[in-house]
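Note that one protein chain is taken out, while the other chains of the complex remain in position.
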């Protein structure tokens, strides 16, 4: 399996199609079926007390698994999330960026399935795990 | 089972503890183990094309089930989400507010479990379903 | 939306296609997008102590949502489960049959999504909730 998009192409695609997340996410590493994405934590991601909110971690996992899928199917595929399951296991570190390691477990004709672990930068133990399914439109 | 907080008390609690969501959510209806919450859709909730994003729907379901729990255990309980499962079933209507009907299925000593359906206002069919688990701290 | 199969047709289909579950499940009620199925609890479903096992409740929810889907798309559709999420909320009553109320929330061209509640017969509070997604093959 080969990449159809590299990091630069993915970032350009994100900027054009999802301008509202510009600056929030950085792709740190990319390989076939795998990606590592960093969330540059900003005020909008925080709960009082300075920990990253659940919806922000959801958006990080969603973005990472989506990018791993896109890198394999190319920019034409407008995949949409159909299912997500998340476990929030520990409190994120206050004021730290978060990093997400995502991998695709299945890349089918119609469905892609991936899972992800999320860490606070500088911590050993994962803060959350997520698995998500994307529906890939038939017209690709 | 009786309510320990009414709509006014819940809204005051949200404002004090979660100031970053002020104005986003309106509690439309409250009864023991049930709540209906409206998301006043704003630019920050939207994807290009004007549909509400997945993370925004996640935050609506999370907020609604959390409020249903809080109404039963009172403001001292600092419940945290431990697990969430969501199915995104249809595209939200463009530019419409969203409404979430949440109910608690279990209110235990340690865990609360609820589920929720989300609609675009004015549409018949639900856009998403979610179920979430909250861990209730022992010190309550 | 109309039923394409009635209770008798569904039971005949189950017997022919899933002979290993014969006698385990009874369809108690059927309407468009809804079904109620009873699990006739047998030794094979039990954990020591006499409570119904998790995998048995999984199979009950899976069967019920599958039957609700089949009733709408007809016997040709060989739907397969692609995702399942379950919350086990209470201990089942010892020695009691279980009943599952399932409803379809989405019946699309490619995916069907349903959810279900499971009770021990004679109890008020649900023992478990489940949501499942089925992939519907294109050739139907």
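Per-chain residue numbering starts at 1, and chain names A, B and C are given in the order in which the chains are listed.
Everything below uses one rule, namely that contacts are C-beta pairs under 8 Å (C-beta built on N, C-alpha and C of every residue); 3 or more make two chains touch, one makes a residue touch a chain.
This one's a predicted model, so the numbers in the text were calculated from it and none came from an experiment.
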- Query: In the complete complex, which positions of chain B touch the hidden chain?
  - Reply: 82-83, 85, 110-111, 133, 135
- Item | Residue ranges of chain C at the interface with the undisplayed chain | 17-20, 43-44, 46-48, 53-56, 58-59, 62, 80-89
- Query: What residues on chain A make contact with the chain left out of this view?
  - Reply: 85, 87, 89-90, 105-106, 108, 113, 115, 117, 125-126, 129, 131, 133
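Assume only the chains that are shown with their structure count from here on.
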- At the interface of chain A with chain B, does the proportion of residue numbers present on both copies reach over half, so same, or stay under half, so different? same
- Averaging the CA atoms per chain, pick out the one whose centre lands closest to the mean of every protein CA shown. B
- Message: Counting only Cα atoms for the centres, state how far chain A is from chain C in Å.
- Response: 33
- Message: Counting only Cα atoms for the centres, state how far chain A is from chain B in Å.
- Response: 23
- Mind pulling the chain A residues that touch 2 or more other chains? 82-83, 85
